[in-house]
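Here the complex is missing one protein chain, while the rest keep their positions.
Showing subunit A:
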Amino acid sequence: MIAAALSALLSHWRRQPLQLAMLLAGLALATALWSGVQAINAEARASYDAAAATLGQDRLARIEAEGPIPQDVYIALRRAGWPVTPVVEGRLRLDEGRSLHLIGIDPLTLPAPAQQVDFGQGDALLPFLRPPGLLFANAETLARIDGAALPPLRLADRLPPGTALGDIGQIQRLLRMEGRISHLLLDPEAAPGPLPALAPGLRLLPPDQRNEVARLTDSFHLNLTAFGLLSFAVGLFIVHSAIGLAFEQRRPVFRTLRALGLTARMLTGLLLAELMLLAGVAGLAGLGLGYLVAAALLPDVAATLRGLYGAEVPGTLTFRPGWAAAGLGIAALGTLASAAQGLWRVARLPVLAPAQPRAWAMASARAMRRQGLAAGALLLAALGLLIWGTGIVAAFALLAALLLGAALLLPLILSALLRGATRLARGPIAEWFWADTRQQLPGLSLALMALLLALAANIGVGTMVSSFRLTFTGWLDQRLAFELYLSAPDEATAARVTDWLQPRADAVLPIFRAETEVAGRPAQLYGMTDHATYRDNWPLLAAVPDVWDRLASGDWALVNEQLARREGLSPGDPLHLPGWQGRIAAIYSDYGNPSAQVIVSTARLLALHPEVDRRRHGIRVAPDRAAALADDMRATFDLPEAALIDQASLKGFSVQVFERTFAVTAALNVLTLGVAGLAMFASLMTLSGMRLPQLAPVWAMGLTRNHLAWLDFLRTLLLAAATMVAALPLGLALAWVLLAVVNVQAFGWRLPMHVFPLDWLRLGALALLAAALAAAVPVRRLARLAPADLLRVFANER
């Protein structure tokens, strides 16, 4: 009996292969987008964890000072019985666009948890210790740094991407940190007592379970997750519509099976099994697709993370069983959620109820009212979150409430519009057209909601990205005011070059940077020399009067917007740094930088951090002379290529980072729109099969099939256009939330909003095209429908 029932149920899919394809495609797509994003996030998180666990730093305590620790301090600690091991770390620029994170260790004092590299039978050890030394890196990094002027390289799979590990002496030389150590590591149990004050700011930090990079990139990954979720939700619209249809069409089968003695529980169980089978097949396909999506997007994501956060993530994907299980789980969950309504009805199906196909998902006035109430509640919640919500999660909850509320509201609005149109209509065909459209609305509303979401997301994200781009490029023009940027190989060279430049350049200003702390969290501290370059260009958001004179006095500081927002700082507020108490003169915009930043006068910086790296300088010169001067400097001082960067390439690099940051967003956007188009197609296909009883009388009254088909086509376009119109305000609202709420929470900066009507026109055209494509097949089918089929409607009239 069970086998017979199952085969009866499954035979439906054999007769409706297109429906089956839609269901599987929808589910697979939804799973693909969701799991693709998850795969990217998992890959990135795994890299962060690997980086955090490098040298066992998640298990070892750490000793830091303000700036590098003199090697003498390391020796003094060892001789005082502290079993510390030294680490030198830094980034080495290889050439234009390529850089490498270097870690230097002393294998003789390295404690067991920090052992990262397998020296095999020890045959790699002596070469590691002795000139020319050895650098270990993983396969991907080795490929990336191929051909660079580096010591001999060797493979070590356990190293994080973009990182090379070498002997401390070797790395000190490469980073020009001779006699200096970045930090010390030790077993937290092994500290023999309180840390002696051997260097300024020397302090012992407990093992770091979660590194700063993971914290910084959290919002980026949350962004991705939100987009994945949105795509998933849109995909579920397709699934819901396909499953709903399948249930509706099989009502007679259900009734017959029940009449033959199959219990309601058994029937529900069989349907559930069928659904899980479908979910499994589609989930597997979705996983495969998701893997491809992730693999395609990951290089861009990796480039973004490297450019924006300095976080190293490999450009290739690793397969993780946990990820696959989660993907299948979400596919099953999505299927169940989409089928819940149908299953509920089947379970309560009275055996003797007439097998009358109800108009599928026909919404009653009461259902409409309920939907309106839900929409209102969601929009109210969005308003509440906007006013009282704090944090990135609240910001995304606001987004979700806004989008869902608006989507639920859409059928109500369209219905009202159509009612109005009906009243205005003159002539029987026009009146029938509007009435018929209204009658179809419930069946199409899910697809239209999906389209609304996709369009609104497109408008919103597009507006955000374009606003950001406009602001960012303008800001870059202000911020990158120097014609040339010098990073001399060492301080002596820097001094010689700046002397040489005095008669040749308009100005040479130091760009010195130290690490500091504000309210217990790390911040960058820059020194600024009073000069027209800054007075004319620096992008201030808010300032006290005479800001530049105050800064030059050494008692005032500038802070970036991120820091000001994080700590609630305003111009005039006091600011406390280790060793200095000053006040805030201004807040400046600092897009693209995830870290807190403080600027003081160069004199103040040097007083606070006398050991600061003095190799970087900005050079002002007439723009047309910049290239010649750069060539001259390279030739005179034998400077490496990377030591001098001109403004244009720096801008180019920054813009490139920016573009990559949003390449992923754009790709997900297009995919979401594609899914919405598919949802539309699925609904129209569904409806076209069910509408014959409505069309047949009209046809019988003399409307040709072609005419009917054209009217159907027009209707689809009209509904799509109406949805696009509705998506516009929603998209703009979304953009505003993204710019003014999400960005502030995620990155710490607020951007002015710019609108780009031309983009809307393009998107509108795209939406109509998608609708036209979706409608093409059902409309063609209608135009070519055999008259006999239409006639049969009357014969079969119930």
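By our rule, a contact is a pair of C-beta atoms (placed from the backbone, for glycine too) under 8 Å apart; a residue touches a chain by one contact, two chains touch by 3 or more; residues count from 1.
Criterion: contacts and distances are computed from a predicted model.
Asker: Among "dihydrouracil dehydrogenase (NAD(+))", "L-threonylcarbamoyladenylate synthase", "Lysyl-tRNA synthetase class 2" or "Predicted secreted hydrolase", find the name that the UniProt record gives to the complex chain excluded from display.
Answerer: "Predicted secreted hydrolase"
Asker: From the list A:81, A:522 or A:752, pick the residue that touches the absent chain.
Answerer: Result: among the candidates, A:81 touches the missing chain.
Asker: Just one of A:9, A:110, A:385 or A:558 touches the chain that is missing; which is it?
Answerer: Of the candidates A:9, A:110, A:385 or A:558, A:110 is in touch with the missing chain.
Asker: Quick one: which of A:100, A:168 or A:598 touches the chain that's been left out?
Answerer: Reading the full complex, the residue touching the unseen chain is A:168.
Asker: List the residues of subunit A that touch the chain left out of this view.
Answerer: 71-72, 75, 78-81, 83, 106-110, 115-119, 121-122, 125-126, 129-131, 167-170, 172, 178-179
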